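The block that comes next holds chain A.
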Amino acid sequence: MQLHHYLLFSALLFAVGLAGALTRRNAILVLIGVELMLNAANLNFIAFWRFLPEAPAMHGLLFVLFTIAVAAAEAAVGLALIIAIYRHYRSTQVDDLRSLHG
Partner candidate 1 sequence: MLGEGIIKGMAETARNFLGSYHDAARLTTVEFPEDKIPAKESARNFPFLVHDGEDAMQGLRCVACQICEKECPPKCIFIIKDTNKKPDYVGKLQFQPKVFDIDVSVCMSCQICVEVCPFDAIKMDTDFELGGSDRFGGLLLNKRRLAKPNSYYHTIHPTEAAEVDGRLAAEKAKVEAKAKADAEAKAKAAAAAAAAKAAAQTTPPVVASTPAAVVTPAK
Partner candidate 2 sequence: MEIPFAILTALTLVSALAAMSLRNLVHCALCLALTLAGLAALYLQLGAQFAGFAQILVYVGAVAILVVFAILLTNRGDQAAATRAPARSWVTGAGIAVAVFAVLARVILTSSLATGHPMVDRGSPTVKDLGMQLMTQYVLPLEVIGLLLTAATLGAVIIALPEKKTPAAAAPNH
């Protein structure tokens, strides 16, 4: 297995997440798409850590751990926001939020 296999796979995963985040209209699904993109980036870190001899000993691993923590926080806050928005507008569709639309 070569490095670029992992990189291509992670780019594909990123594209899938991006497509979902752009096309789906439900805020939760948009959040799921963002999570997928974050995870695709994580896979890149691990792959680089594993394949590049010049990379620092544990940089990739630790960065992944930090990303996981940040992503968890992001998910918690994002979902709390979605719930708060739902309470207010009775909807989780992104298109329905147009108060600032002018």
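With respect to how the candidates were assembled, all candidates are chains of the complex that A comes from, given by their letters.
Structural remarks
In this text, a contact is a pair of C-beta atoms (placed from the backbone, for glycine too) under 8 Å apart; a residue touches a chain by one contact, two chains touch by 3 or more; residues count from 1.
Just so we're clear, the structure is a prediction, and the values are computed from it rather than from any experiment.
In summary, of the candidates 1 or 2 that share the complex with chain A, the touching one is 2. Across the complex, chain A meets candidate 2 through its residues 1-9, 11-20, 22-26, 28-29, 31-33, 35-36, 39, 42-43, 46-47, 49-53, 57-58, 60-62, 64-66, 68-77, 79-84, 86-88, 92-93.
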